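With one protein chain held back, the other chains of the complex are shown just where they sit.
Letters A, B and C name the chains as they come in the text, with residue numbers starting at 1 for each one.
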Amino acid sequence: MTTGYRPRRDAFWFARTRSYTLFVLRELTSVFVAWSIVFLLMLIDALADGTLPEFAALAARPWMIALNVLALAATCFHAITFLNLAPKATVVRLDGWRVPAWMIQGGNHSAWVLVSALIAYFILRSP
Amino acid sequence: MIDVLIVGGGGAGLRAAIAVAERDPGLNVAVVSKVYPMRSHTVSAEGGAAAVIGIGDTLDEHCYDTISGGDWLCDQDAVEAFVAEAPEELIQLEHWGCPWSRESDGRVAVRPFGGMKKMRTWYAADKTGFHLLHTLFQTTLKYQDIIRYDEWYVTKLVVDDGRVHGVVAVEIRTGRIETIAAKTVILATGGCGRVFPFTTNAAIKTGDGMALAYRAGAPLKDMEFVQYHPTGLPFTGILITEAARAEGGWLINKDGYRYLQDYDLGTPTPTPKLRSMELGPRDRLSQAFVHEQHEGRTVDTPYGPVVYLDLRHLGERKIDARIPFVRELCKSYQNLDPATDLIPVRPVVHYMMGGVHTDIEGATPIAGLYAAGETACVSINGANRLGSNSLPEILVFGRRAGLAAADFARSHKGGEAAAVRTQGEDERRRLERAREGKRTGERVADLRELMQHTLEGAAGIYRTGDVLAKAVDTLADLRERAEDVRVEDVSTAFNTELINLQELHTMLDVAQTIVACALNRQESRGAHQRTDFTARDDDAYLAHSLVHRAPDGTPSVGLLPVTITRWPPGERVYGRD
Amino acid sequence: MTDTTQEVRQEAGTRTIRLEVARYRPGEDAEPVFQGYDVPLMADWAVLDGLNYVKDQLDGSLSYRWSCRMGVCGSCGMNVNGEPRLTCGTFLTEYGEGPVRIEPLKGFPVIRDLVVDIDDFLAKLSSVRPWLIREGEELPLTTEYAQTPEQLEAYKQYSMCINCLLCYSACPVYVLDPDFLGPAAIALAQRYNLDSRDMGDRFDVLNLDEAVWGCTFVGECTRVCPKHVDPAEAIQRYKLTAALRSILPWSKR
């Protein structure tokens, strides 16, 4: 039996179509998720040591701000894509009627806004 | 040694394979198919499958509809067996998982269909054949002992001393030519629509099985009966299923007039009425189109005259629920939306009523050789098949042929090895010669096209003696020229040109039998309409045409009486109560 | 192409479009080479019609698969300008002035020209036990199993797969790792899992590293699927099912 010709691996497959590129970008948000956690741990550390001003100074460095703007974009992209894809795994049926994806997505996004507002409130609320 | 070798992995072939596997798991059963089984043309069937289940419907009524639809050329014992077994077969498919459309209480739903007096057509939306074929294919996977030769092309039946001994086949992928010895062979190779230029049929429908049997000495039956379906898309020939009319679609001419009322098919009603108007039989509807064309009431397009199928009044919701595939096909291939636009349609070659002559068990006159499905002629379709009778036919007779072959294989020993070897060697040499290539000569495609247009001109909806006689000569000439065509592909791997060449030869054989039978039948009946003999003539032609291959290679036509059990020939009445 | 009448060919004589077709002959070519053909640019020609024109009029040695030319047999999938498409449902006019690059489906070994080896897929298809599994007594052949339209709707979409393999070709995971069970096979397993008549369990073949867990939800399978099967959804749903079953071992499905 002939096995046939097997093309070599295409090292740049992710650059070939827009949707592949978007996929890779989506996956790469995870690097910024990890960074955000590191940043959070630094903050917690600063709080524990009582060195919040030093932390604030570090955070205000231009490259740090640039990094965090990127991280913001990435985590938002992550949030949007992740919450949009959720209805794929969870098909909800009520009485045989399938709840359309946009409703679930809408619900997810509303929850996101709500949780964000709540967190912001607790952090910013004056004691 | 294979016990039962099935040529063809469409609905008929797969049903036969399961029947053999279930009858006796000890038997060796193999399915040889020139395409992967799920690519077979059964996959294209849209509308549905008929079988009596409803209350208020009876087996006799299904028999009567079938027999009158076939203009009394059906063998009535076969029709009775068919109608009686069809319900079990469709329920069997249900038990195997076929996603039949349902009523709200969970029972299988039925729809009306052309020429049927009762609603008895089961459907899976408008992809009935697709679901049926995939269900069958997936079910065969359960029987791991079924051997599959996928993408093997059978070129010859090995027959010696009146008995079949196997086949010669090419493995398309490698070009390997092999003789597969078998105690019995079932031909389930489907129809031959591709002998015509404009057809709903897939590229693979080249009448191979008919030619294989014919060359091996088995007769073909009723080859002049070629069904034109009234509603094909003008360029591609893609079928717009009869279900579109069953759901309430109208056929209108260029003046927006439901012209069928002028052809003794009843009076228009807003909702579909069974056995009336748009739900008349296909032969009558296609003939009405030709008359409209002569009267100048069709619309000209670059691809010939058309009338319109009007589904707009059904509304988007009903279209999407019942005939979504029609909408999908119109959108992608005709760039229109049936919910808002008229669909241009014209008659298109669709189905072969004739085929390999078999008895009610699927047996041919050659011992051990069986045939089932569209390639066979049992005959239940007579001079005109009713829509939705073919899918149950391939199941009922696929199973019957499978069981008969299994019993034959169990009670007979394997055949003579020497004859098999020499015949296999001869065929191998012939194929290898063809693969040596040839730089000069006419192209396969050009000859194919000439043949197709000859057939369309001579054996179309209306036929006439002298044109048919001329076609006999043209085809004889084409046959000679086909011996000497150009072959550019000399590769062994997936050489489709070699296959196309074999198919050209089989189509020429089939074309010759169609023309010969049409010339011989000097009457008009069902799908066979002669302008020089316009009446049905029961005295002379209430009989099947039986065509043998004469020693000089030409077809020789004879007649065989029709079996009548309970329904004496009568008038075909549509639209009148 | 059904009817290449003389007039059609003449009418088209003026405008043409270039097809760049990958050719590969085992034993002769070390790797595929492109060959250019000019074919008539007809408004209603699909890419497949262009290929048929090449085979019938220009070069009889070109090999490719096709049959139904109505998007249902699943045999004519190829890579057209880098995208996996059914060539019988992709029109030449989509490509403007051209050229149109036609290659075999990615991810499969090439047998010849545009023909790929799909035996691996067929083996995977059988491995998920794609048939209705019943336990206990069968109903006689006079009665059907009841199934409401809602119950039918629950799996219908996954039953629409024509095995065209565009999804495999589009899935980077499969292209990288041919052991991955892949989108269509998993969707088919789900077609039976979600069928109210089925009593089978396909956990053992689906809950594997190279089955549902191989999928990283690229989602391309769903984007290219011509029949809207949405295999990506089928897979993610089974991931949830399998994950829940793994932590709650007593739960089924």
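FYI, contacts are C-beta pairs under 8 Å (C-beta built on N, C-alpha and C of every residue); 3 or more make two chains touch, one makes a residue touch a chain.
Heads up, the rule we're going with is that contacts and distances are computed from a predicted model.
K.L.:
What is the missing chain called in its UniProt entry, if the choices are "Carbohydrate ABC transporter permease", "NADH-quinone oxidoreductase subunit J", "Multisubunit potassium/proton antiporter, PhaG subunit" or "Fumarate reductase subunit D"?
P.N.:
Cross-referencing UniProt, the chain left out corresponds to "Fumarate reductase subunit D".
K.L.:
The chain left out here touches which displayed chains?
P.N.:
Across the whole assembly, the hidden chain touches A, C.
K.L.:
For the chain that's not shown, point to the residue among A:Ser19, A:Ser36 or A:Gln105 touching it.
P.N.:
Result: among the candidates, A:Ser36 touches the missing chain.
K.L.:
Suppose we count only contacts with the excluded chain; which residues of chain A make the list?
P.N.:
Listed in rising order, the touching residues are 9, 11, 14, 24, 27-31, 33-34, 36-41, 43-45, 47-48, 50, 52, 56, 59-60, 64-65, 67-69, 71-72, 75-76, 78-79, 82-83, 86, 89, 111-112, 115-116, 119-120, 122-127.
K.L.:
Considering the whole complex, not just the chains shown, which residues of chain C touch the missing one?
P.N.:
Counting only chain C, the missing chain is touched by 172-173, 176-177, 203-204, 207-209, 213, 216, 239, 242-243, 245-247.
Here is the rule we use: only the chains that are shown with their structure count from here on.
K.L.:
Calculate how many whole Å lie between the centre of chain A and the centre of chain C, each centre taken as the average of the chain's C-alpha atoms.
P.N.:
Computed from C-alpha means, the inter-chain centre distance equals 32 Å.
K.L.:
Roughly how far is chain A from chain B, going centre to centre by Cα mean, in whole Å?
P.N.:
Here the centre of chain B sits 57 Å away from the centre of chain A.
K.L.:
For chain B and chain C, let me know how many angstrom lie between their CA-based centres, rounded off.
P.N.:
26
K.L.:
Listing for chain B: what residues touch at least two other chains?
P.N.:
Chain B, residues with two or more chain partners: 173, 493.
K.L.:
Taking each residue of chain A in turn, which ones touch at least two of the other chains?
P.N.:
2 - these are the residues of chain A that touch more than one other chain.
K.L.:
Quick one: in the complex, what on chain C touches chain A?
P.N.:
Touching chain A from chain C are residues 24, 26, 31-32, 82-83, 106, 108-112, 116-117, 148, 150-151, 153-154, 172, 175-176, 216-220, 223, 232-233, 236-237, 239-240.
K.L.:
Using the touch definition from the top, list the residues of chain A that touch chain C in their complex.
P.N.:
Those residues of chain A that touch chain C are 2-7, 9-10, 13-14, 16-17, 19-20, 23, 27, 85, 88-91, 93, 95-98.
K.L.:
Could you please specify the touching residues of chain B with respect to chain C in the complex?
P.N.:
Contact set of chain B toward chain C: 35-36, 38-41, 43-44, 87-88, 91-92, 94-97, 99-108, 127, 130-131, 134, 138-139, 141-142, 150, 173, 197-199, 202-204, 235-239, 302-303, 328-329, 332-333, 443-446, 449, 486-491, 493-497, 500.
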